[in-house]
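As you look at this complex, bear in mind that one protein chain is not there, while each of the others sits in place.
Read from first to last, the chains carry the letters A, B and C; within each, the first residue is number 1.
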Amino acid sequence: MRVLVWNEYRHEKEKPDVAEIYPDGIHGAIAGFLQSEQVEVKTATLDEEEHGLTEEILMKTDVLLWWGHVAHEEVHDEIVTRVHKRVLEGMGLIVLHSGHFSKIFKQLMGTTCDLKWRVADEKERLWVVDSSHPIVEGIGEYIELEKEEMYGEHFDIPTPDQLLFISWFEGGEVFRSGCTYQRGKGKIFYFRPGHETYPTYHNPQIQRVIKNAVEWVKPEVNNKSVYGKAEPLETISIKR
Amino acid sequence: MRVLVWNEYRHEKEKPDVAEIYPDGIHGAIAGFLQSEQVEVKTATLDEEEHGLTEEILMKTDVLLWWGHVAHEEVHDEIVTRVHKRVLEGMGLIVLHSGHFSKIFKQLMGTTCDLKWRVADEKERLWVVDSSHPIVEGIGEYIELEKEEMYGEHFDIPTPDQLLFISWFEGGEVFRSGCTYQRGKGKIFYFRPGHETYPTYHNPQIQRVIKNAVEWVKPEVNNKSVYGKAEPLETISIKR
Amino acid sequence: MRVLVWNEYRHEKEKPDVAEIYPDGIHGAIAGFLQSEQVEVKTATLDEEEHGLTEEILMKTDVLLWWGHVAHEEVHDEIVTRVHKRVLEGMGLIVLHSGHFSKIFKQLMGTTCDLKWRVADEKERLWVVDSSHPIVEGIGEYIELEKEEMYGEHFDIPTPDQLLFISWFEGGEVFRSGCTYQRGKGKIFYFRPGHETYPTYHNPQIQRVIKNAVEWVKPEVNNKSVYGKAEPLETISIKR
Partner (left out) sequence: MRVLVWNEYRHEKEKPDVAEIYPDGIHGAIAGFLQSEQVEVKTATLDEEEHGLTEEILMKTDVLLWWGHVAHEEVHDEIVTRVHKRVLEGMGLIVLHSGHFSKIFKQLMGTTCDLKWRVADEKERLWVVDSSHPIVEGIGEYIELEKEEMYGEHFDIPTPDQLLFISWFEGGEVFRSGCTYQRGKGKIFYFRPGHETYPTYHNPQIQRVIKNAVEWVKPEVNNKSVYGKAEPLETISIKR
């Protein structure tokens, strides 16, 4: 399996407090825990040529992870179209945290993907609401994060195919924090936590969910769909 | 209620056989049977200024119907963005037949919306699979159309919120012909039949479904959603 | 419209603190705010003959509300079968609070309907997650209840057709508090709040939701479904 971790990679270069938590970038941290004998992990970032998302690279990618925040608008539309096409063809996609506002997520969802938010060092508790789903394997009843950004409802998304996590926030809000979708042949998982000023991606349970999700969104079935003009399979009567 | 019937309006001007079936255009035929004391119906077509879809007109539209086929690419992107925004705000949308490939439907669905097709004067039978849904009120077990274009699976759409009709075609195919979706606050209904060379929109059962659908997709609830930065509702403990 | 409010009616007779909050029973309180010129409301309770749910009464009921808690097992199986049949025929059903464990709800869901709970005078905030649904009309972003029983995930139900409310609890849990289902021709709404020791059914927003839900679950469409042996609609070729 070939996994590509894409990161905007701006906060880490501009904010020392973020760089301290993620010295190799958020992509580096995620690539670090995903790497294994079975999984080949590469990374790509916004400021690389074609954002590191050439046709060739995407054709060799089974699962793409996406973290972006302040520079969604800098992602070129034709690259978004390219990624979109690959997802519909079957490439798995995991959209992380502020990636909810990325062009690729909005294009796949068809909605604004807007939400409420607040950065206030508050506690988040992600409750598992579908305990038999492979993405939550090894997670108990919930994940507790001592400090995270709050995302609150209403979250303007289509009804998820499967709702896996609902977050409780200390400040009084709730959020649909783990959502799966299928679009074309591609599986998509949106996972809420991961604000850049908190060490969320160093949390073993968060890592476990992301590892599970990589396995779950990866393309497994290789049936070809047929489209366009089609000859009849049965005789059609002549009508006058 | 204010309804706007949008039509590409090209076939009717260029093909005499189509003009014979729809002398006032497909939009004219549809507007004709939708008009009532309770419903104010207007029409708009591709070749009008801004395709007849100005901000002002859309703000006064509760339900938009969309028929297009050969000129999807001529619809300006900024107009599509404008319609998209209105749907997410709550305007109902009914997408008819070849409108499956319109920019607005693809943008709302996030998929290719591709399918199989054939024009062979064949019989279509649309089976009701949810007999208690308001959109099928007054329709019996099925609608039979003596001659229609075939659309066949696979239809590349997200799983519908509700599947109301499945079509049987004489040539051997099936199709998910009546699909509802919610995107943002807007309700959407896709309805398959309506090829321009057949008198489908003169069929009383087809008219009944479209009338029912106009009632069903219309915006009913006026709750405002709140997005953006939010103050906490509960006291957040100070963590070190 | 004819509405029937069913209540176990035991706590009110046995516990003075409950009787003080609901002197006419929970059914009386609910019937009181549902009654209007358009809606004829009756009540029925467990200790009446046939639990007040005769064939004749059920045939004249468009919407049934159900509150039960300590005596689920005393409801006779044949009465449950009778109510079940009516729901599948189209009667709307609103299941309230501890009704999650009623025989009728479990039979319709096919699951255990188990959950976590605690009575600790804690705050509940019910967040609206589908702001354009008729059931939440007139409700803002959330409903706040100063004191309620806690119900926490995991809630063992089939995935709701529509998820309308998610509750936040002061003690740290979340819950899917407003869920719609269709079973047969019947619409079902499960609504979480309503512990007998709190004045929840006197809360105007809770009353609003229940009034809206009565309108939403009521049967609207009277299409007959056809089952059993069927003659072919097309000629079947003879095969050897």
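Here, a contact is a pair of C-beta atoms (placed from the backbone, for glycine too) under 8 Å apart; a residue touches a chain by one contact, two chains touch by 3 or more.
Here the structure is a predicted model, which is why all the values come from computation and not from measurement.
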Contact with the hidden chain (one of B:Glu89, B:Asp121 or B:Glu141): B:Glu141
Contact residue for the chain not shown (choose from A:Glu40, A:Asp121 or A:Glu141): A:Glu141
Touching residue (missing chain; options A:His51, A:Lys103 or A:Arg125): A:Arg125
Option from C:Pro23, C:Gly140, C:Pro158 or C:Pro204 whose C-beta touches the chain left out: C:Pro158
Residue ranges of chain A at the interface with the undisplayed chain: 90, 125, 128, 130-134, 136-141, 170, 182, 184-187, 219-226, 233-234
Hidden partner chain, residues of chain C it touches: 88, 107-112, 114-118, 120-123, 146-147, 150, 152, 154, 156, 158-159, 161, 170-173, 181-184, 225-234, 236-239
Residues from chain B at the interface with the omitted partner, ascending: 125, 127-129, 131, 141, 152-155, 159, 162-163, 166-169, 172-174, 176
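We take it that only the chains that are shown with their structure count from here on.
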Angle, in degrees to the nearest 5, of the Cα rotation that carries chain B onto chain C: 180
Same or different residue numbers at the chain A/chain B copy interface, by half rule: same
Greatest separation from chain B - chain, by CA centre: C
Centroid spacing, where centroids are CA-atom means, of chain A and chain C in whole angstrom: 36
Where chain A and chain B are represented by their mean Cα positions, the distance between them in whole Å: 30
Per-residue overlap in chain C, given as positions that touch at least 2 other chains: 125, 128, 131, 141
